[in-house]
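A single protein chain has been removed from this complex, and every other one stays in its place.
Our next item is chain A:
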Amino acid sequence: MEFAELIKTPRVDGVALHRPFMPTVEGTLCLTGHHLILSSRQDNTEELWLLHSNIDSIEKRFVGSLGSIIVKCKDLRMIQLDIPGMEECLNIASSIEALSTLDLLSLMYPFFYRPMFEVIEDGWNSFLPEDAFKDLESMTDEWRLSEVNKDFSVCPSYPPLVAVPKYVDDDTLKKAATFRHGGRFPVLSYYHKKNGMVMMRAGQPLTGTNGRRCKEDEKLINATLRPGKRGYIIDTRTINVAQQAKARGGGFESEANYPQWRRIHKAIERSNILQESLIKLVEACNDQSHSMDRWLSKLEASNWQTHVKEILTTACLAAQCIDREGASVLVHGTEGTDSTLQVTSLAQIILDPACRTIRGFQGLVEREWLQAGHPFQQRCAQSAYSNSKPRQEAPSFLLFLDCVWQILRQFPCSFEFSEGFLVLVFEHAYASQFGTFLGNSTAERAKLSLPEKTVSLWSWVNRPQELERLTNPLYEANSLVIWPSVAPQSLLLWEGVFLRWNRSSKCLDEAYEEMGHIIAYNKELQNKVNSLRRQLAQLETEDPLLQSP
């Protein structure tokens, strides 16, 4: 297929572009295979380059022969294009619609994008499972890296290499996989160095209505317990939902078959409910009515903050079991690809200071989301403005980022990255020139040869100029566990994402800059004092008089 077939009108002159907090720009609108471009053709004014894949939906309006297209983006921005001429407007609109809903992955921009920067380190090779395992080996010898899934046949959503208890063989893993949803047998998610406790994750056990059991599964997870110790199973669903899952072949671990485990049910909602919540929240944020009652009631009705609270609470619980109770934990929901990952990844943010660095966070996203088989392609296909019936879209990852932001707000000096980094990761998860978030699993990424054909987001981020921009000036390494508050009063609306296009952030940005200045000036003086100190030390060694007091 040629993109040209979809572009009915490649160019229109005299188009006016309206963007939030920016002056109106008039110029020429061009459509290319991947971008909507508006250029004023003047030397100094900026151009708009918008990826078609960032467009969530469009809306057309006509006043006489002047047509307007309101472009609603996945990053929640809304822009308006005024296009003279009914026909041009309709053509542009239908072209944008066609180009922004292409399903074929191989037509996506990352396959066409060529980096304009020098790749210092190829992000595709920065966070390989074997490297992560080397770190684990330095702490414990109780685990091994299994190749049982090397051709993705045991579990299509797992990577080829997974960490499992050393004395559990591959045959046991294969049998356990048949007992878990999607073949997602329990694997290591996190090893807590402080006390050797672990966090595992899996899909739900397929007990069904007649209480099927699987000795290999029991053996596998019991192998993670110290003699005489009990562990916790955190089921992210309520007991009712888990019960109902039995009718569809799923279920939960019974006390009888897993006597060494204590099961806790939490209430993290499923995908479709989360997607609905996002749509409602964004609708509330865009409400122009200026009524306080209406805003608060819509905010409450969206339930977004409720989801944030529930996810964060569950993650804290998992972290508490590991760090305070000294127990190992197994986390699962239904598929083990959404709420499970929210919990395991957030628990690591709480427990492991390494995950609070820029690089550590990239590693966490790689391990716990990308390699762990979160279906990004499905979940991020549409965002809050979608008109089409939701299929498998869900803001699972955005909720995770929101929770990280909440912790960042409570521990503003404990994260190496700034809020801007979280916003950047959110944007690229939904639309990007980089291949990192394409596909639903490692298997799909391998099939598409993404590492060979596209550039990794991390290749771009991990360059000095970008790192500097994303670094939190307040950061001071904090090697301890950080326990966030989950009280409703402590959880805030993530303005940086949800109000980003509704209110000017100029004053807040200035404050952030001011902070940077204060800290930079302090560092500068420190360096001066230190260099004087060194000069003095030199003088002392040169001047024998000073040797003797």
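The definition used in the following text is that contacts are C-beta pairs under 8 Å (C-beta built on N, C-alpha and C of every residue); 3 or more make two chains touch, one makes a residue touch a chain; residues count from 1.
Going forward, contacts and distances are computed from a predicted model.
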Identity of the absent chain, which is to be given by its UniProt protein name, from "Myotubularin related protein 7a", "Methylosome subunit pICln", "MTMR9 protein" or "Family with sequence similarity 160 member A1": "Myotubularin related protein 7a"
Considering the whole complex, which of A:Gln320, A:Ser396 or A:Thr471 touches the chain not shown? A:Gln320
Candidate in contact with the missing chain, chosen from A:Ala4, A:Met139, A:Ile239 or A:Val529: A:Val529
Among A:Met199, A:Leu299 or A:Leu448, choose the residue that contacts the chain missing from this document, as touch is defined above. A:Leu299
Interface residues of chain A toward the undisplayed chain are 264, 285, 290-297, 299-300, 303, 305-306, 308-309, 313-314, 316-317, 319-321, 324-325, 409-414, 474, 476, 478-493, 495, 499, 502-504, 507-508, 510-511, 514-515, 518-519, 521-522, 525-526, 528-530, 532-534, 536-537, 539-540, 543, 545-546
